[in-house]
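Notes for the one structure printed next.
Every protein chain except one is present and positioned as in the full complex.
Here is chain A:
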C-alpha cells in the first residue's frame, strides 16, 4: 500500500476467486488508479486492477466492481449515477469527466489490451483516493453571491419573465457544480486563488438574469486580481463540462460586460 509511483506500476491485482462469473461479451481491461490513504501513505501511488468490462459499462461500473469485489476501501464520490448531481468528476485517461457518463466502449484500445487511468481532479488537495477537498471550490462559488438579489417590495406572487429574458442565461443555469471545468484550468492549477470557471459561470447566471439587481456588485468582485482577467481562453473548461455549457463563452461575456459595463 505504501509503494511509490514507479514501484507498483507493473503489479496488477487480478480477479479474486469469489468474484461473480465474467459476463459473456466482456473484455478484460486494466484499470490503473492513483490512490492515496492518508493514514498510511506518504505519497500518491498507482494501483492496477484487472476487471471485466462490457462495452455498455461506464467507468463508474469499473470503480464499483473494484470496490465490491477486490478492494472495499476504494474511495470516490458518486450519487445519482447518471450525470445530474455532479459528484463523480475525475481525470479519466487524462481528461476531466464524470465517471457515470463515460462508456467503456469509447475507452477500449484500438488494438491490444485496454488500460484505463483514473486520477483525482487536479488543483484541489486529495483527501483519500479519488476524493478531493471541495471546500476551496465552494468558497469561490459563494464569493460571487450566487443568489437572486433584489430590492424593494417582494412580489406577492411571482415576477414575470419573458421567454426571451429567460433564454438569455439558460446555458449557465445548467451548472451542476461538479468542478470538472475549474479543475481542468491550467491557471487554477497554478493559482488556487483564481475564482475559476465554475464560479464565473454561476456569476453569469445571475448577472444576465433579468430579475436580478446585483450585476454591478458581482462584476466588481470578478474585476478583482483573481477574477475573470486571469482566464487565458484555453477552452479546457468548455471541453470538460459534462453539461455542454459554453464556459469560455460565458467568461468572455462577463469580460465584455466589464469592459462596457452593460448587460
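The working rule: contacts are C-beta pairs under 8 Å (C-beta built on N, C-alpha and C of every residue); 3 or more make two chains touch, one makes a residue touch a chain; residues count from 1.
To be clear about the criterion, contacts and distances are computed from a predicted model.
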Name of the absent chain as recorded in UniProt (options "ABC transporter permease", "Recombination protein RecR", "thiazole synthase" or "Succinate dehydrogenase / fumarate reductase flavoprotein subunit"): "Succinate dehydrogenase / fumarate reductase flavoprotein subunit"
Of A:79, A:125 or A:233, the one touching the omitted chain in the full complex: A:79
Residue among A:161, A:193 or A:234 touching the omitted chain: A:161
Chain A, residues in touch with the chain not shown (by the definition above): 37-39, 54, 56-58, 61, 67-69, 71-75, 77-87, 101, 103, 127-129, 131, 134, 138, 142, 145-148, 154-155, 157-163, 165-166, 173-174, 176-177, 206, 209, 211-212
